[in-house]
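One chain of protein is taken out of this complex; the other chains stay put.
Here the chain labels run A, B and C in written order, and each chain numbers its own residues starting at 1.
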Amino acid sequence: MRQNGRFGSFGGFYVPEILMPALTELESAWLDARKDPTFKAELKRLLAEYAGRPTPITLCENLSARLGWPMVLKREDLVHGGAHKTNQVLGQALLAKRMGKKRLIAETGAGQHGVATAMMGALFNLKTDIYMGAVDVERQALNVFRMRLMGVRVIPVDSGSATLKDAINEALRDWATNVRDTHYLLGTVAGPHPYPQMVADFQRVIGKEARTQFKKRFGGTPRAVVACVGGGSNAIGLFKDFIPTDAALYGVEPAGEGLRTGKHGATLGKGSPGILHGARSYLLQDEHGQITETHSVSAGLDYPGVGPEHSYLKDMERAEYFAVTDRDALDAFHLLSASEGIVPALESAHAVAGAVKLARKFRREIGGKKTDWRKHMDQAILIGLSGRGDKDMETARHHFPELDGGGK
Amino acid sequence: MRQNGRFGSFGGFYVPEILMPALTELESAWLDARKDPTFKAELKRLLAEYAGRPTPITLCENLSARLGWPMVLKREDLVHGGAHKTNQVLGQALLAKRMGKKRLIAETGAGQHGVATAMMGALFNLKTDIYMGAVDVERQALNVFRMRLMGVRVIPVDSGSATLKDAINEALRDWATNVRDTHYLLGTVAGPHPYPQMVADFQRVIGKEARTQFKKRFGGTPRAVVACVGGGSNAIGLFKDFIPTDAALYGVEPAGEGLRTGKHGATLGKGSPGILHGARSYLLQDEHGQITETHSVSAGLDYPGVGPEHSYLKDMERAEYFAVTDRDALDAFHLLSASEGIVPALESAHAVAGAVKLARKFRREIGGKKTDWRKHMDQAILIGLSGRGDKDMETARHHFPELDGGGK
Amino acid sequence: MSRDRYAETFDRLAERGEGAFVPFTVLGDPNAKTSLEILRAMAAGGADMLELGIPFSDPVADGPTIQAADIRALKAGITPPKAFDIIRKFRKENDDIPIGLLVYANLVHEPGLVKFYEEAAAAGVDSILVADVPLEESAPFRWVGEKTGIGHVSMVTPLTDDARLAETAKLGGPYLYVVSRLGVTGRDTSLSKSAKPLLRRIKKQGGPPTLLGFGISKPEHVCAAIAAGADGAISGSAVVEIMQKHAGDRAKMATSVRRFVAAMKKATKFGK
Partner (left out) sequence: MSRDRYAETFDRLAERGEGAFVPFTVLGDPNAKTSLEILRAMAAGGADMLELGIPFSDPVADGPTIQAADIRALKAGITPPKAFDIIRKFRKENDDIPIGLLVYANLVHEPGLVKFYEEAAAAGVDSILVADVPLEESAPFRWVGEKTGIGHVSMVTPLTDDARLAETAKLGGPYLYVVSRLGVTGRDTSLSKSAKPLLRRIKKQGGPPTLLGFGISKPEHVCAAIAAGADGAISGSAVVEIMQKHAGDRAKMATSVRRFVAAMKKATKFGK
């Protein structure tokens, strides 16, 4: 390994010995690629021509008026595939090609990362197998179909709780078996080095664009930058270029049914450092180190771990993490839909809900008056809208029976 | 009226007398607005910052290799809302605001235009009512929910076949009643003047961008420009700026279960000129002038009329129209998904299917060899990918049982 | 077709100091045979003129009641030729009453204007109102109407401004269809407030006699219409509703329509 893969005491490569050569090869390929102008140009071209970058920032006038505070979105919902995921799967798939790999594998929870990886399988003509908890295969039948439509195999994982965590376990096992010709296309900034740094590197484009766009459109930097945190990839991607600025960084975790109920996924808020899936980071675990089950209305945030860089940012106090409940997120989902005509992913709705709380707090600080939000553009809240809500319609329908009524 | 609203013998304003003042007002407002730099700037800003324009063009390397002919997509699937519809609802809603209207109404079939209009209702803070055939309300429950989520009212229409055509009828009736404060936000380039011209004007951005992008990326113009035709808005939007070029223009209509079965929506291919919903244009009708029922697997193409400008382009032989079956479209839907990781709307899949047929034809012309498609970039086929397929997953699942299997 | 039945009728009514009552029905609703009986019942009830719709698949100017009648008639297999048959039969029995057709443009466009108008004239039709043809599109219809001896009926609405009103009035025609309120056909509980000022504005322009339509369902409405200055009133949805109510019983249907027409006609005598 050329790097130590640490963020303070977090990160590392806690994997079975058998995976080390693959990680070393990957790190090396990535470190070379990121300096290679051809690779960079090709990735940039794909991000633009295939994925539709840059994505805009959108000033939400209605939401701002309603909250009395300027709210701006970074629109990753407009990326091909419907979420920020595409940014980094493009990078990894290009890297896999470069390394001469013949096959991609990936884990998926609700299916979003699986769909993103399936897109890459199609685009790069690579045999692709997606591990997905059997329970999730049942729950997310449409995404399973979507993946198969793109020609990939979806392998249901029956072991454990048969959800995301188990799909990762299974993908790691597959990788250990087929490590020579297979690239494990991990879905977030978690996992062993180099994944956390590499995925962050590919996602960094979010914040890079946003910072420039904000400056150009409104001058200066936002006061607060807010993103939801599952594994943490969209958050890191958005935060990265704001770390050297004055902007306060906020990560929003899923409080599920409430932090006290135990049914949540607030890894940074309620967890403690531990080792899972290759890295030392905050974890939700019991007193013996067994990983506990999590809950969130948003499948993409329903994960007991978190990327090690977030653990570092938390301990360094450069970013602040707090959690919002399922109900808060659903309300924010409705709020953004009704006030701007933008339906966020339930994951992203957590960021919106967090931003709403911050807006209220900021307003209270200046005396609670609602007027003249335009005067505070220099104090705007920039929200990472990591994805769109199309995938969440069935879930939302279930939670808003009063809005339902057509059909079924 | 300041213009005669004709395209040769097509178009016009065949509406009840009571709607004439509204059409006159609309025409006037639109003609003024399109010359007003403030309006233009505001629309441009919204297209960029809210809707995410420009959308890229994407060279499909796998598809091109498979067909032996260069295939390029214009990516309207990446527009906020998931289809080209957003381009023009933004324009109309801005115009409605300008006219001081307090309310929007619209018709919708599968719900796409309804959702697009609902977005506008939210964004512009306008009370919005969407007419939707009761049968469609049942069939498209998710889109109904989505509209309600954005705060609009969905009004089921029980009359007639209780589908799109009847929703238009009902919207026209509502407009006749509430014409003073209500803008009828029609969903395509059909309807009475000024709709066909106005909607085309707002959609023209598609072809304008595509022409410039193609020239910059590949040099010259494509040999063929292909779009699906329901009402015809995405097609006109794409064609418009290519009309003065050498590019051949192809509109692809839905042949449904086959042109001979009578179960299709090939208005230009199988219809005859007639008058419906405000304009003279090709129509599917019986020998007495009664409008006949249509069929297409793609709800957005399931309409017995077509925008009058297409009738004109057909009769002038500037554009050529042909139809592809449900099966062709479904195969193209699968093909694009599996070869590029881009899942098209079923409407857009018709354009892809049409383009596949053209590619085969072009290749036959040069002797049928598959190699070296890159040498023919100057003969590329540019496909209008009008929207993304998320909305069509349930339908597709039904048609590809062999790919299904997860859940339910 | 050189008789001008409208002029004759309006003259006679004027002599008597009465307004015109004009019931509307959809030809072939619920079937050809019954429909003919309904025409007879209307005449028997004292209708001064008849307004008859040819059923259309997409009647955008009509409300749900009349659309339902269209659908019934279409289901019964009524085509424009069959609709003309009904008129022809009725015309043989009654050569005096003016008959107006209410159609949608595509029904006229498909066979071709000339053919359609000629057939209408041959069947005994006196005027045609094309629901989705406004002033701007009316030229060819007026022209063919003139050639075939069929009067072109224009509509005016509360939204028609004075300039347009003047232009419309100048075109003449057997009568002006005055739309009493915004919206589509259908019942109302009271006569629209916009009717009176509109009629006053029309009177100022001169032009053909006026028949007030949309929402006329009670004798009071007829009274009020005529008091407000209309030369008569057209009642459509109310007639169709009565027919619908007695859907099961043809004899009762005809009797009820006759009685309704009689009651409405009576009201035309007290308006002026």
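Convention: contacts are C-beta pairs under 8 Å (C-beta built on N, C-alpha and C of every residue); 3 or more make two chains touch, one makes a residue touch a chain.
Remember, predicted model here, so these are calculated numbers, not experimental data.
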| item | value |
| --- | --- |
| Chains in view that touch the one left out, judged over the entire complex | A |
| Contact with the hidden chain (one of A:240, A:264 or A:280) | A:280 |
| Option from A:31, A:99 or A:176 whose C-beta touches the chain left out | A:176 |
| Absent-chain interface as seen on subunit A, which is shown | 1, 12-22, 159-160, 165-166, 168-169, 172-173, 176-180, 272-278, 280, 283, 285, 287-291 |
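Please note the rule applied: only the chains that are shown with their structure count from here on.
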| item | value |
| --- | --- |
| Subunit C reached from subunit A - shortest hop count over touching chains | 2 |
| From subunit B, the most remote chain by mean C-alpha position | C |
| Central chain of the complex, centres being mean CA coordinates | B |
| Centroid distance [mean C-alpha coordinates] between subunit C and subunit A, Å | 66 |
| Whole-Å gap between the CA centroids of subunit A and subunit B | 33 |
| Residues within subunit A bordering two or more other chains | none |
| Contacts with 2+ other chains: residues of subunit C | none |
